[in-house]
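Only one protein chain is missing; all other protein chains are in place.
Chain lettering (A and B) follows the sequence in which the chains are written, and residue indices restart at 1 in each chain.
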Amino acid sequence: MIKHRETKTLNEFRSCDRHYDLFICSASFEDRCLAVASSIDLRMIETAVVCRYSGYAELSEDNNTKLLETLAEKAKGISFDKDAPLSIYDTLYDAISECQPKSVIIDISTFTRETILIILMLFKQEAFKDIEVTLCYVPADRYSDCNGENNTNDIWLSKGVNAIRTILGYAGSYTSLKKTLLIVLVGFEKERAEFLINSFEADKLYLGCVPPKESHNEELSRINKANFDRLVSLVGECNVFEFSCRYLQQTHDSLREIIEANKEDYNIIISPMNNKLSTLAVANVAFEYPDVQVCYASTNQYNTEAYSSPADKVILFDFNNR
Amino acid sequence: MEIKSNNPFEIKTPETNSAEDILELFVDVFPDFWQVKETGHTFLNGPRGSGKSMMFRYMMPDCQMLKTGSKACDLDYFAVYVGIKQTNINNTDLERLSNHATLIINEHLLSTFVIANVLGSIRQTFNDDLNDYTEEIRRFYRDTFVEVVVQSGYEGGIEKDCDGCEGNNLFLRMINVVESMEKECKKYCNRLALNRDLATPYTGALTDFVDFVSPIITGLKQISLFPQGKPFYILIDDAGYLNLAQTKVLNTWVSYRSTKDICLKISAQLDYKTHLTANDKRIEAPHDYSEINISTVYSSKTSDYNDRIKEIVRKRLEKYLNLKIEPEMFFPQDEEQEAAINAIAKKLAEDNYDPERPYASGDAARRYARPDFIKDLQKNHKSGATYSYAGFDQLVAISSGIIRYFLAPAQEMFSVMVAKNPNTEIREITPGVQDEVIKRYSDNFLQGQFDVIRKDQGVKNFTLEKADKLYNLVDSLGELFHVILVSNASERRVFSVALTDSPDEELYEILDKCEHYGYIHKRTIGNKEGTGRNRMYVLSRVLSPHFKLDPMSFAGYKFMDSATLKIALTSKKKFLQAMSKGIAQDTPAQPTLFDNPDFESND
Partner (left out) sequence: MTLEDYFYSFEDKLDYFPGRHNYVSAYKTFKDFMDREVHKETKAMTLVIDEGDIYLNDHSADHIRMVIEKVSRILWHEDEQILDLNPLECFILLSAIQIHDAGHVIGGREHHEYNAKEFLKRYDSYVVGSPEKKIIYEVARAHSGKDDPIGKLPQSEDISNFRVRMRLLAALLRLGDEMADEASRASAFLFEQNKIVKGSRLFHAFSMSLNSFLPHVDTQEIGMRFNLNKSRCSEVFKKPTKDGGEVDTYLLDEIYERTFKTFRECLYYNRFVSDKLRFNSVSVTIEFYDDDNFIPFFDTIGYRLQEKGYPRLKEENVYALCGKDLEKDGAKLDGEFVKNNMRADGNQEQ
C-alpha cells in the first residue's frame, strides 16, 4: 500500500538527511522533471537512473542533459518506448537489478501514469519486495500555452488516443457471467476520456470529478469542471462520483465504495486520467482488489509547447511493497 | 448520482437493448449485406458506428424468434454473440509470450473465451427455458463436455455427476468450468509477464478448436432446442481487438471450413491485424470467406444509405418522442441560405443557357451555385456570416456512410435544444443549433485526436513526430480542397487525390493511419492512360465543416505524384504552393464521366 508520509517545500527537501541507494527519475520536455533532482543532495543517494522516452528523445534532450549533469557520476541513463510496456518493465528491472539497492526514491512527477503503475508492480516482485520504496511527486502549479499566455480555455496537454491497453500486471479478471463497469477518473483530457468511454461501451459507467476543495488550485479546478460537464453531456447515462487530487485515502475510499457495490455483478475496469496522486490511489485499489483491471489510453500527441510550472512542494509517499 | 438520458439519438450499445427495442429500431440493411445471413464464414468490416453490432444483435435468436413468430428450433441458423471488448481477452501480460508457446496459449484463451460466451449467450437467451431440455443437456454434459474437458488436461476437478442439476444450472456449471480453465492460464501469463522466467512451466489445461470448440458446438447442436441440421453462427464482434496470435488462430479456424456446423461471422473496424493463419497460409475471399466493407457499400452511387438513415431517424423520433414527422422537418435547412443558393443557381442557369447543349445550364447551376455562395461568403467575411451546414441532407452527407457520425452529433444537438428550451417539447433542431454542433463535431473529429503543436515549424530544427505529420497531411488536403472550391476552376467539387505512383513506406504508413482514424478512405480508379489503376484517397465528409467544404456534391479528384503529397507531411504552406499552379490554370482537376451529385468516385 502507498501512504502519504509528508509534504515538504523544495528547500526543506534539500535539507533532508535521509539516504537512498537509488534515485529514479524521468527526463521530460516538462521542466518539472528537474525540480527534485535539482533539490536532492547528492550525498543522499548512491546511484541514479535517469529514464527517457525514446519517442520524445529530441524534445527531452535538454532536460536529460541537465539531469545527467546535475546527478554527475552517480547517474546512468536508460530509455524506452512509451508504447512498449514490456520494454519499460524489462529495462527498469535490469537497471534496478544491476544496482541492487536496499532503498529507492522515485520521482514520479513526469513519468506517464502507465509507467508509474508498472514501476509499482515491479517493486512487488519477489526480487525487489524487500527494497524500501519512497515515491515523491511535484504537482504542477499552472499551465500556459506556447504563446506564454494563460488562456486556459484553450489549454490542452495531450491529444487523441493511439491505443488502449491494460497496464502490465493489472489485467484483473474477466468473466462472461458479469457485465462491464468502467470507472474513469476524469482530468484535463476530455477527448481522451470520451474516446476511451466510447471504445469500452461499458454496461455501467462511473465518471469521477474533483471538487474544488480537492484540487491543487482553483484554476486547474475550473478547467477540470468545465471538461467534466462537457463530457457528461456527451456520454449520456452515467454515474458521477467525487475523488481527490490531494489525498490518497479519499480517492481510495470513493473507489472502494463503487467496487464493493458492484463487484458481484460487474467486471470492473478503472482508467486513471487525472493527476499522478490519484493514480497512486488507483494502484492501492488494484492491490486491494486484484480482480479489478486498470487500463491506459496511450496518447497520440503531447503538447510539448505548453509548459507547466512546478509547485514549490514535494509530496512524499511510502510504498509498502510486501 | 445517476444521470439518465431521454435523448432519441442516444447511442446505446445494441447488446443492452431488448429484442423488442431492437425490432422497433432496426432498419433492414441485409439487402445491402446479404452475405452476413448466408451460410459460410464472413468478415464484416466497417468503422465504429457503421451498424455492425446492430446487425449482429438483430440476428440473435430472441430477435429472430420475435420477428418470425417461430421457435428457436425452426430458425434458419442459431446465432450466439461473442463480443470482444478492448481488454477482455487481449491484455498486455500476453506480450511476454512472443517467444513462448504464443499460438498454443492464445488458442487456448480464445477457445475458452468463445465457448464461455457461447454458453453464456445461450443461457442469457433461454434462461429457465433450458430446464425443458434438461435430459438432453445432461447427456451432452456427460458424453461430450466432460470428455473434452478431461482430454484438455484440466485438473481443477469436474463433477461428472449431473443428475440433480437442471438445464439452466448445468449451463452455469459449464461456464464456470470453462472460465476456470481460462483464468488459470491468464494467471500463468500474469506470473510469466512479471517474473520474466519463460521456463516457468504451465501445467494447466490447453484447448483448441479441433478438440474443444468444434466438439462442444457440434454436441450442443444435437439438443433439440436448436435448429437441427443448421449451423451455429458465432458472431465475433470487434475482432480487431484480438492480438496478432489470436487473430492468426481465428483465421486458422476460418480455414477449417467447418461451415456445416459452425459459421464464423467476424466484424472488425478496419483494424484486423492479418489474414495469415497459424500455419502461415493466407485465408482468401471468396473461397475461405465472404467479405463486406460497409464504407464501400454505403459510399457508392447507388447506395441506399440515405434511405436507411431516414428510416432510422423516423423510427427513433416515433419511439422516443412520439413524433411522426419526416426527418427533413426535424432537421430543417437554413432557408435563407438555400434561397440565396437557389438564386445563384437560377442566374447561373440563365447565363449558361445553350440551346445546343441543353444540359449545360443545369450542370453549371449544380456545379457552381453552392461553391459560389461559399466563395461570396468568404469575400464578405467581415459580415460574420458563415456557411450553414444545417439540413437533414447535409447532415447525412457529412456522416459519410457511417450511422454513428449522424447519430452522435444529433444526440448533442438534441441536448443543446433541451438545455436552451427547458420544459418544452422539442419538435425540431433549429438550423443554428445544427450548424453550431456539427461544426464543433467536425472540428473535434480531427482536433480531438491531433492538433498542431508548433505554430511555426520552420523555426526549430527538429524531427516531426508521426502524429504531427498526420495532422499536417489532413490539414493540407482539407485546405487544398477548400482553395479549389473557392477558385475559378471548372471543377471545384474536389474531395480526393489520386496518386500516380506508389507512396513510400512513411507516406503509406501515415495514409494508413489516416484511414484508421476515419479521415480518409482508400479507393482505386482507372488511370488516365487506361493502363491500370491508381490509388485514390478520399477525404471524409465529416471534415467538410472544419475545412469549409461543400459536403453535398463532390466528384472530382486531383492527380498528383506521391512526392508532392509527401510535402504535405511537413509543410502545408509548401504543399499548397506546389499545388497552386494547377488550380490557377484550371487544368488538373478531373471532371467525372457521370456528373451526378451523389456520385463520389469514378470506380
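Note that a residue touches a chain if its C-beta (ideal position, glycine included) is under 8 Å from a C-beta of that chain, and two chains touch if they have at least 3 such contacts.
Just so we're clear, the structure is a prediction, and the values are computed from it rather than from any experiment.
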Shown chains touched by the chain that is not drawn here: B
Identified contact with the non-displayed chain, of B:L103, B:A360, B:A563 or B:A578: B:L103
Residue of B:I292, B:I402 or B:I438 touching the missing chain in the full complex: B:I292
Per the touch definition above, residue among B:S18, B:T68, B:N127 or B:Q151 touching the missing chain: B:Q151
Contacting the left-out chain in the complete assembly, out of B:Y141, B:Y202 or B:Y519: B:Y202
Hidden partner interface residues of subunit B, rising order: 31-32, 34-35, 98-105, 151, 153, 197-206, 211, 278-280, 285-287, 290-292, 297, 300-303
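Throughout what follows, only the chains that are shown with their structure count from here on.
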Subunit A and subunit B: spacing of chain centres that average the CA atoms, whole Å: 33
Interface residues, subunit B side, partner subunit A - complex: 1-5, 7, 10-13, 15-16, 48, 85-89, 91-93, 95-96, 113, 116-117, 120, 172, 175-176, 179, 183, 186, 190, 193-196, 411-412, 415, 444, 447-451, 453-455, 462-463, 465, 467-468, 471
Of subunit A, residues touching subunit B in the complex: 55, 58-59, 85-86, 89-90, 93, 121-122, 125-126, 146, 156, 159-162, 164-169, 171, 173-177, 180, 191, 194-195, 198-201, 203, 232-234, 236-241, 267, 269, 293, 295, 300-301, 303-305
